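Can you read through this structure? Questions will come right after.
Heads up, one of the protein chains got dropped from this complex, but the rest are sitting where they should.
Now for chain A:
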Amino acid sequence: MDSDISTGFTTDQSFDAFEDDGYDDLDTNSVVSVVAEEPLSYEVPYTSLSHEQLKQRFVSSVNQIQNLCGLSHEVAELLLIHNKFNIEWLGERYLDNPARTLQSIGLDLKYADYSFAPRLLPAPPNFLCAICCDDATYPVTFALPCGHRYCASCFKTYLRMRVSEGDIRLNCCLNSECRFPITDSVYKLLLSPSDYNRYRDQLIKLYVNCLPYLKWCIYPDCTYAVECKVNQADLDHIIPTVECNDGHKFCFGCSNEEHAPCICRLFAKWNKKCADDSETANWINVHTKGCPKCQATIEKNGGCNHMLCRKCGHEWCWVCSGPWSEHGTAYYNCSRYDEKSGQEARDQQAKSKASLERYLHYYNRYANHLESARLDKKLYLRTQKKMTDLQNSTSMTWIEVQYLANASDVLQHCRRTLMWTYAFAFYLERNNNTHIFENNQQDLELAVEKLSEMFERNTSELATKRLELLDMTSYVSTRRSLLLKDTQLGLLEGRWKYNLSN
């Protein structure tokens, strides 16, 4: 599993997590990979790239420009950095006007194929470094081809500081009037090996950050990047879920956790809704009323409908919001219920109550799966223990108990999918298409719960029900696949209608 390139066309990759590649042909594995043979409609092609591969890409881009424009490697690299690694644009620009393009990085046309072999030299007679003004003897000095000579130690300190601040785009000669650029060979000569490596790493970082089709894996400390050619404009009907070679799944479109089948835009909207306080406001709307006279917020917590505002002393009816004086002696019930004056207030209240209930319906289910996803790790650990137990208590071998790991993986993955189906469904308009979506969702949910239940069984039972569990695992992933396929098709057809007022 350490190979450096993985393509997005295999869904069963995560299930391989516990296996060596050599065992792929065993039946334990083939059961869950029924749907994984060819590209699935809801998956986008992508490539996971290691640091080493990124370096190679970087160098080959430089070579490309070098050959196209007849530049030296160093100059080509500098131009590429300065032009945000946009090869096509730079190529055109250079062929159109080489002098001006080179001018933009402070070079003359005569330096186009300039290869610098920088050297440290002893100080010339009467030399005084304008930076440190130290009259002591200077062991070595340095100057770029522009001839502005400074002591080597000042030059080194300067470069080290630029690199440590991550300021590497275009550094020039120390002279404030001079724009002669500092090229790779100079960095190499003047920086310590570790600082030079740091500089090269920063270049790779810049390279990935500049190119829209490359992104770093979003997981902390993960060093992989992913290449995926998906347009920002297409994100309304494509959900580019990718996986780096370390097994981290994320959305390439918005650099967030995996959220299929919910599209990026709704994902952001849902997260914002869950994070902000709008539902608190909604609760206040539903469970309290403002005093009709002074607007103080009042919660009715029992008792009769005869409200006495503590703040202003106004007496009013909870039911119709009218003054109590009109109610005569009919305590505990309001005969004026259908009176028009109170109707509008009640309608408004009913509306926000319905809206809150609707939100809570989706949120509770979403949160339930979120919580289950949080228990992922526990489940995973339990699985491992069960696998060991099974190996000890039955004649099953290590390979044979792997079906539990697969089941656990599928379960976790499906819960994540389910979670986002609820966020997606929250924004869907009520119509037949939505109904179909919800049927698919329900089927998946039922299957997931069933699998989850089977999983909870004790070890001895697990051993006897191995085939059943295998079948269920396969069924669950098929259901997930169907749901995602249909949602994707719907996105492409524009079948889903959103209600974004919520």
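FYI, contacts are C-beta pairs under 8 Å (C-beta built on N, C-alpha and C of every residue); 3 or more make two chains touch, one makes a residue touch a chain; residues count from 1.
We take it that contacts and distances are computed from a predicted model.
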(request) For the chain that's not shown, choose its UniProt protein name out of "Large ribosomal subunit protein mL66", "Multifunctional methyltransferase subunit TRM112-like protein", "E2 ubiquitin-conjugating enzyme" or "Elongator complex protein 6". (result) "E2 ubiquitin-conjugating enzyme"
(request) Return the single residue from A:59, A:99, A:130 or A:467 that touches the missing chain. (result) A:130
(message) Given that one chain is not shown, which residue among A:80, A:112, A:143 or A:174 touches it?
(response) A:174
(message) With the missing chain put back, one of A:76, A:154 or A:387 would touch it. Which one?
(response) A:154
(request) Since one chain isn't shown, list which residues of chain A touch it in the complete complex. (result) 130-135, 148, 154, 157-158, 161, 174-176
